[in-house]
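This is the structure I want to talk about, given as structure tokens.
One protein chain omitted, others in place.
Labels run A, B and C following the written order; every chain starts at residue 1.
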Amino acid sequence: MAEDQQKISKTTEEVDVVTIRFAGDSGDGMQLTGSQFTNNTAIVGNDLSTFPDYPSEIRAPAGSLAGVSSFQIQFGSQNIYTPGDTLDVLVAMNPAALKVHLKDLKINGLLLLNSVNYTPRNYKLAGWESNPLEDKTLKDYRVAEVNMSELVANSVKDLNLSPKVINRSANMFALGFLYYMYDRNLDSTIDFITAKFGKYPDLAEANRRSLKAGYNYAHTIKIIRTNYRIPKAKFKKGTYRNIMGNQAVSFGLVAAARKAGLELFYGGYPITPASDILHYLSGFKNFGVKTFQAEDEIAGVMSTIGAAYAGDLAITATSGPGMALKTEALGLAVSVELPMVIINVQRGGPSTGLPTKTEQSDLFQAVLGRNGEAPIPVVAAQTPAHCFDAAYEACRIALEHMIPVILLSDGYLGNGSEPWRIPEYKKLPEIKTHKKTDPEDFLPYRHDEKTLARPWVVPGTANMEYRVGGLEKSEGTGNVNYTPENHQLMTELRQRKLDIIADSFPPVVPFGNSSGELLILGWGSTFGAIRTAVENALAKGLSVGHVQLTHLNPFPKDLGEVLGKFKQILIPELNMGQLQTLIQGKFVVKTEGLHKMKGVPFTQSDIYNKMVEMLKGLA
Amino acid sequence: MAEDQQKISKTTEEVDVVTIRFAGDSGDGMQLTGSQFTNNTAIVGNDLSTFPDYPSEIRAPAGSLAGVSSFQIQFGSQNIYTPGDTLDVLVAMNPAALKVHLKDLKINGLLLLNSVNYTPRNYKLAGWESNPLEDKTLKDYRVAEVNMSELVANSVKDLNLSPKVINRSANMFALGFLYYMYDRNLDSTIDFITAKFGKYPDLAEANRRSLKAGYNYAHTIKIIRTNYRIPKAKFKKGTYRNIMGNQAVSFGLVAAARKAGLELFYGGYPITPASDILHYLSGFKNFGVKTFQAEDEIAGVMSTIGAAYAGDLAITATSGPGMALKTEALGLAVSVELPMVIINVQRGGPSTGLPTKTEQSDLFQAVLGRNGEAPIPVVAAQTPAHCFDAAYEACRIALEHMIPVILLSDGYLGNGSEPWRIPEYKKLPEIKTHKKTDPEDFLPYRHDEKTLARPWVVPGTANMEYRVGGLEKSEGTGNVNYTPENHQLMTELRQRKLDIIADSFPPVVPFGNSSGELLILGWGSTFGAIRTAVENALAKGLSVGHVQLTHLNPFPKDLGEVLGKFKQILIPELNMGQLQTLIQGKFVVKTEGLHKMKGVPFTQSDIYNKMVEMLKGLA
Amino acid sequence: MNEVKTKPAALSKKDFISNQEVRWCPGCGDYAILSQVQKIMPELGVPRENIVVISGIGCSSRFPYYMNTYGFHGIHGRATALASGVKLTNPELSVWVITGDGDGLAIGGNHMIHLLRRNLDINILLFNNEIYGLTKGQYSPTSELGKVTKSSPFGSIDYPFNPPQLALGAAGTFIARGIDREQKHLQGLLKHAHTHTGTAFVEIYQNCLIFNNGVFSHLTEKEVKAENVLVLEHGKPMIFGKNEDKGLRLNGSHLEVIQLDGKTSHDHVLIHDETNKIQALLLSELTYLKDFPTPIGVFYHQDVETYDHMMIKQIDYAKEQKGEGNIEALFHEGYTWTV
Partner (left out) sequence: MNEVKTKPAALSKKDFISNQEVRWCPGCGDYAILSQVQKIMPELGVPRENIVVISGIGCSSRFPYYMNTYGFHGIHGRATALASGVKLTNPELSVWVITGDGDGLAIGGNHMIHLLRRNLDINILLFNNEIYGLTKGQYSPTSELGKVTKSSPFGSIDYPFNPPQLALGAAGTFIARGIDREQKHLQGLLKHAHTHTGTAFVEIYQNCLIFNNGVFSHLTEKEVKAENVLVLEHGKPMIFGKNEDKGLRLNGSHLEVIQLDGKTSHDHVLIHDETNKIQALLLSELTYLKDFPTPIGVFYHQDVETYDHMMIKQIDYAKEQKGEGNIEALFHEGYTWTV
């Protein structure tokens, strides 16, 4: 690129969709940079989707591959369902970030580099044999090689800051650079800086200047000939905000509790990537939310069962290994028929696995992973914003049927974000509980005919004292009962309750074609990649439909019928075929699986290519 | 019956099969009585199968329904696969025992009662409205109503024993009575009494006299016109002993350890009905067996993983709720690829459930109940004696493939007994371990091509120090590695190991027909009931076959082919259809389930009737 | 349903007896404890509906079924965690945990020490029979070294816990010990535990007739118990012996037994001070010391603010500071835009 010596004249171009990734060392502030860019993108009215990806070490060794932290955003004027496959822009603050991420940059994509970090020591540490800035590594890309640190240093000379502080604000330079490229206003970030560094005016000033320096620099250099404007997306009418999945879950829980007239109790133990739910809820004390940071996951779920028994909307959240520890208690929760929601923000397994990476491999565990016949409804969230609805739905099922419910999210949803159309609280569906205070005819295990709920009588209610426990018990009285017929009856009753729950599900209506060659059946966070791929396929005239399941147990009653309308069924999952086994086991229908076990979400092209392969030979 | 006043003349008759149940209060010694009868039956050379059933309370209130304890035995001259469906003889020491068990007695069956216990207080406590000895309740049975306590008291008048002691030896009276009926020799029990009460000669004498009193009494009363002789069963050549399932497991473990040249380590926490494995093994100290009674199941399995790491054949055993607690650690065991066996002696669930009752409802948990993709081989025992083979096979797989293996037994197998053809130790299959002490080319995660085992290098081995853990790791070095491609590779490798394990399984050869109308596919302890039913069906000329799976994960490679050879497939299980779901999920073949959730095993007629129903309309 | 409600009559013991058949072995020490609990309940001044009895699994843990109050028979070892959730949901409730030496100290040891540390206002009754009863007789974490049981045919090689010392080490604020057969004394302890604000840990020696008969007979048999039991009473000297002729004295940092004959004066005898943690630690050392009596009564008692109280305070404070939570406002926090 360097051979071009012509005078720079800038123009503005309109584009529809852009994908950017910020990547650097853990200490480079890439997560913060990404979320600033995200907020700013929301402000200009684009649809967006984000994906943060960071190492499991708190601070991995500076400059190492393991220490690379990244944040990706796709934004545009159309519906955006995923953070994007390939990159229009890659910011690589050091050689390690370049090494890990370069493969995803489009040919001719823009590469923004902080050249000061491309020292021999650093590029060797990152596994480059020679300096990638100097060999042919980058020949297919447009490279903006900028000594950001030096430029920032120049701009803050008068402030007498340490080199460390200066280096740390290079991220703002990169941000400013991109703000110029996408024709943005700096105000939101300037406000943020001012608020964040309020107590340290010098730091605040350095960050502001760095941001502006980046903006101005981009304006002046020749490699940026064009800046881009992305038209506002056509959102459904409403008020929007950006929201992260774990945050949306927390909001959904608080809203459901309020709607049901209950207080919210949360008992849990920190674990990545679920801890943020605890963090959010512990800030909601003025909503009467009680958060109990237990000594482990077992105490977390047991305190949750206690809270459910005593009358709160009771919640616990965890991730895979913690979910495993709750297994025994979930059997108790089933047996005592109390309402509660158990949240699993899935991560890569088995065992400690890949703690900060995403995966969908806990589905079997959620649906089948208990001793005895212990059916539990399972609800899965599909996008960060959908986490709100899924959490609300999980609470509804739990309270209306007096049953524990598992909510599956994952690291990708929990930490990802997207615009959320803020619902009107008063329009949220009503939630009725089975609380009962009238002793007449009271039997603790008499089941409501319609919902199969038992009455929810909480300690403190006069003249209704009763005992409950994990031994098999009589329908009606709830007294311990081991007789053969009663056990058969109770086992069937617990199963039947699941069947009844499915009565309240909306009909399954495939997106795209509702019958034809190929149905893509997904669940959870694969929604975005599948939907994007299906839209592409439909645009190409392929005969495909898409169903994304929110309810994994029980399945919707009409699902079997829908499956029967397609010649082929593809089930893409971030596991080795768990939904596939469940679907085949239940409906005895042959399906095809697409399995990805890489700690990262599907790209739309993963799905699209597989669809094309399955449909090849067809018109 | 009482109207018959003719003179008694006794004859001996030959019969093929007899089923007897001893039932009484927990304090009545029915388990001991049953096991004495069992030993004696073994001595006369009959085949046999037993089923003890006792309350979960240590001592439920005397005379209550909950306090009834029973012991059933079927014995005969043919192959005996189950403890029997309906009873030829019921011993009912009190009205509660009669209430619980009468329904299983054949019309015209013999009922032996200790009449002293049939007081108004007692029969009311048992839920009889009037005295069953006096109303029409027993009109269809042959009733031997005997005041055993009085007769015993008479026979020991000179010993000056308390009424309590006398009452406690009434069980020996009943036993003596049955010994007469089945033409037995008393010696084995007399020897037993002498050994057991050695320190208390009066007690010993009372029991001996009681036994003889019962024998003589049966000889004199008119209701016993005939006594029965059951010809010796035709056993395969060999030396036999009677064995209980938990005992057979313990033997299998000790034998496998010896064969592999290893010491045996057991880490576990007591739980019904698995505790006996701990009890047996803790007595085997002179075999070098180390038993560690941990503070809970988690410590049990973690110490087991530690022992496997350090080079022992490492074992833990538990039941459903304890298995649930081990879930997280099993993921670690998968990740670190160490050999060990985890035994689940299943009981009724969910939760605490029915602690002393049997069930097969932990299959899902064994095969699928973990976070992440964590495949574990699962082996199931089929009969008490087969527990030996299954335990040995589990150890073999674990050691040959460096993998944790789950062994499923259940309460029915664990406490049940049958004759065991004692194997010659030296003819047991060889077991080779992957221990390695040569540092040359050593890589802790380099997998053997044939078995996919990694080398088993134990601490204490010089110059091979290595680190291992539950994070995802590189093939070869075993160093922590989160890269996408490596995770995919390792996930597939762990799955592929399962596939390879199936290479060593014997071909699936159905019993009966190997193709045709109906295949009965079972697993675990349903073996006996299914086999008996299938033999009956074959005798009736029905076109049926029977496959009983020992390997539940992976399935045998030729199973799909066998399934394809039958028009219908019936899968009977003591759960709600777990194997059925797994089979359908894997082979996409429609099956029919037969589910029993009553805390008791299938009877052969449960199965037989279902087969007939499925085949009705067919010749 | 529209009847006029009259003030309920005062409750009596029988109001606390449930309709469920008691299923312990005849002669089990659990009966006596159940009876004392049922006896003191009416005297606590707590409405029956506000009493919740929570247990794990074990013979002792069947207790809730026999109480005509709210009750929860949980899973093994988790009663303390279950109870924490109940208490935090409704701090008005009087919560009683029933547990065993296996349930509370083996599998449930962690939740036990964490509850003690947090100091929720919950009463724990630990039935210590030094054996696993329900699973038919394996040694427990309080069984003595060398004990022969089903799972230790050659004798156990586990050193036992010293429960009051463990509870003190876990920062417990009320530590006491009773004996199943000392019924009056036990009643006093139970009432004291109830009035304590914070977690009350009451170890109760309980005889398991079937699997561990007589382990406490030196503390319960008429002839010998006075020589072996030291009854702790706040403000009273530590005297024991059939003739009240022995006392405990502090010598440096150790306790010693002194003979209270003419020569040694009562003045040297240590006065029990429930609020003195160091003294409580000293007394806890006696549990397994030969040549010393076994203390029963309240070892330690200190009222400090409870976790449940702090939780309420914090919620009230947050509401005061931020105003009662408003859902709409929460949803709209931060940057929003309208289309």
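The definition used in the following text is that contacts are C-beta pairs under 8 Å (C-beta built on N, C-alpha and C of every residue); 3 or more make two chains touch, one makes a residue touch a chain.
Only a predicted model underlies this, so the values are computations on that prediction, with no experimental measurement involved.
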item: Contact list for the unshown chain, restricted to visible chains; value: A, B, C
item: Contacting the left-out chain in the complete assembly, out of B:P459, B:G476 or B:P507; value: B:P459
item: Among C:Q36, C:N90, C:N119 or C:Q206, the residue in touch with the chain that has been omitted; value: C:N119
item: Options B:A23, B:A42, B:A324 or B:L413, residue touching the unrepresented chain; value: B:A42
item: Among C:G27, C:P47 or C:G169, the residue in touch with the chain that has been omitted; value: C:G169
item: For subunit A, residues in touch with the removed chain; value: 56-62, 64, 66, 269-272, 275, 278-279, 282-283, 285, 291, 293, 295-297, 321, 351-352
item: Residues in subunit C touching the chain absent from view; value: 106-107, 109-110, 113-114, 117-119, 141, 154-155, 157-162, 165-171, 250, 252-254, 276-279, 281-282, 285, 304, 307, 310-311, 314, 317-318
item: In subunit B, positions touching the absent partner; value: 39, 42-43, 45, 188, 235-242, 251, 254-255, 258, 263, 265, 267, 284-290, 292, 294-296, 298-299, 302-312, 314, 328-329, 331-332, 336, 422-425, 438, 440, 458-471, 479-480
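The rule we apply is simple: only the chains that are shown with their structure count from here on.
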item: Identity of the chain that, by mean CA position, is farthest from subunit C; value: A
item: Separation of mean Cα positions, subunit C and subunit A [Å, integer]; value: 45
item: Rounded Å distance between subunit B and subunit C, as computed from the means of their C-alpha atoms; value: 40
item: Residues of subunit C whose C-beta touches two or more other chains; value: 57, 75
item: Contacts with 2+ other chains: residues of subunit B; value: 56, 66, 321, 351-352
